[in-house]
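The next block holds one structure in the form of structure tokens; read it before the comments.
Only one protein chain is missing; all other protein chains are in place.
For subunit A:
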Amino acid sequence: MKAQNTSLFQGDLVREALAQSFVKLNPRIMFRNPVMFTVWIGTFVMLIVNIWVIAGEKSQGSMVYNLVIFLILLLTLLFANFAEAIAEARGKAQANSLRKTREETPAKWIQAVGEMYVNEVKIVPSSQLRKGHIFLCETGDIIPTDGEIIEGLATIDESAITGESAPVIREAGGDKSSVTGGTKVLSDRIKVKVTTEPGESFLDKMIALVEGASRQKTPNEIALTILLAGFTLVFIIVCITLKPFGDFANTPITIAAFISLFVCLIPTTIGGLLSAIGIAGMDRALRANVITKSGKAVETAGDIDTLLLDKTGTITIGNRKATNFWPTRGVDKSYFIKAAALSSIADETPEGKSIIELADLHSDQLRVENPTFIEFTAETRSSGVNFLDTRIRKGASDAIRKLSEKAGNAFPMDIAEKVRDISSNGGTPLVVAENEVVIGVIELQDIIKPGIQERFERLRKMGVKTVMVTGDNPLTAKFIAEKAGVDDYIAEAKPEDKMNYIKAEQQKGKLVAMMGDGTNDAPALAQADVGVAMNSGTQAAKEAGNMVDLDNDPTKLIEIVEIGKQLLMTRGTLTTFSIANDVAKYFAIVPALFIASIPALQGLNIMRLHTPESAILSAIIFNAVIIPLLIPLALKGVAYKPIGASALLRRNLLIYGLGGVLVPFVGIKAIDLLVSVWF
């Protein structure tokens, strides 16, 4: 999956798209796109005109000229169809490589007898599994379909989906219970309950979306289609009324000239590329290993105002690490380090391991006789070890304070001060006591991901507010928030805090995106305007969100926002370009229409095009070839630069607006030089 094709036009995709371009000439398919459908009608009329001319009609110009016009119009349609087809083909190819992983795999179906499941398995093809069925997977099996583990634990290789080679552990209950079809069980054995009907998994939905069959136009696409249809209507009026105007001025205008004028003026460039742009947007998301449930979600991502990010894994690398040992006055530092390390021998948490790591003691030094390890409980909020008559405890400062004060020992002033210092520097203090006497404090610090500040700066320039969600206390949270450059934070966050924050933001009219994996994230994911569930997350989380990130990468949200913005920008800029083109086309065609009967209008022929025929041909040839020339831009998307909305508008207006006015002048003149050899 990670290996992506850099080439936009691969041979086999192009071949498929070419075939599709002809299939899509079917008027029932063309009808979906009002702009191109009018071109279709124009082409059809030209076909009839050609037959008429062959039958001997003299008033419509030469046969060759009419035929060439017809062919160029046909080509315009094919180019537009090709743009859509190639975008679909690319999406399909991407989806197919995912789908390959889940083709007919044998499944070990555990049949239910009444209410009971018998432990007898029947091997069936995966396509026969229905929602609610239970199947068994053992070492070496390919998981046949999406499901949730109901019993057992297994290591699973998900590289087929995520490209990540390190195996992951999935187990029943909790947030890591979901398995994806096509992944492989490396060890152990699990019972899995099927959660989707065949053909309804996210992947299947995604494939259907890019295949276009079930692709619904997004609200913004509909609004844009209305705008384009409006422009098309204006030019229908212009062209129809031109007939009586021409008659009044004793200027006969051929049908070919009318249709050419019309096709040149209506926004065929954007009309032809519009659906390709939409498909390419979802395709780009898929290439980033994000499966979107609808095109609308990608569009909404571009509008996101507020981004909720979990601290751990997104802003900081993994977990907190021990960075310093601070003994209290009168305690030897190496003695304290040893005590701290001893307290953490049995501590399997990343924090505990980092203490051992920092202490850097030989394992011999940590060997004690008959140790009894005291596990962390919510009640004592401390852990440690007992050996001989020594009791070492480490824990949050207030827990240890209570412990020592209960035994009649005062909490040392210098440690109290140190604890405050560490907290205010964004660290977490862990106080260590030996036999209920405080001997020092361990400093734990978060490591902020390198480069994350720049990304937040980029988001800020896009106008996106970032919010860090963390279970840390407010002091620590504030420090990390400032250091990483996020705009706001939710400290000591409970799942409902996320939900409340999202609701409050939405109340203010803002669009919120968040990422989550746990079942308790599901309500917030559903509430958020863009909810990205991690593929490793629970089924509930995946159902609630409108995107699934196959890489389980929390920073992916940032990319998703950019993909959304790119999608909208590509639409906007190509619309501007398409409409700006009309200026030059007018100056090519309008003089050509009237010059024969009103020679004075030669003054309007500012491009000095050769003859009326060559002028009209040049304009519609330009109109046709600009579509394939812009396909790469439509598929790749216009680059988003976070330079502020006004600067961005200025930039795009200059490139696509002014460029859209000037380019066709050059293009049409160049084509005319070529065409004038024949016409």
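Quick notes
In this text, contacts are C-beta pairs under 8 Å (C-beta built on N, C-alpha and C of every residue); 3 or more make two chains touch, one makes a residue touch a chain; residues count from 1.
FYI, contacts and distances are computed from a predicted model.
Per its UniProt record, the hidden chain corresponds to "Potassium-transporting ATPase potassium-binding subunit" from the list "proton-translocating NAD(P)(+) transhydrogenase", "Potassium-transporting ATPase potassium-binding subunit", "Tryptophan synthase beta chain" or "ABC-type polar-amino-acid transporter".
Of the listed positions A:L568, A:L617, A:I631 or A:I668, the one in contact with the omitted chain in the full complex is A:L568. Remark: the omitted chain is touched by one listed residue; of A:N81, A:N289, A:T576 or A:S614 this is A:T576. Of the candidate positions A:P106, A:G132, A:G173 or A:G230, contact with the hidden chain is made by A:G230.
Against the chain not displayed here, subunit A makes contact via residues 219-220, 222-224, 226-227, 229-230, 233-235, 237-238, 240-249, 251, 261, 265, 299-300, 302-303, 305, 460-465, 508-511, 564-566, 568-569, 571-573, 575-576, 579-580, 582-583, 586, 590, 593-594, 598, 600-604, 640, 644-646, 648-650, 652-653, 656-657.
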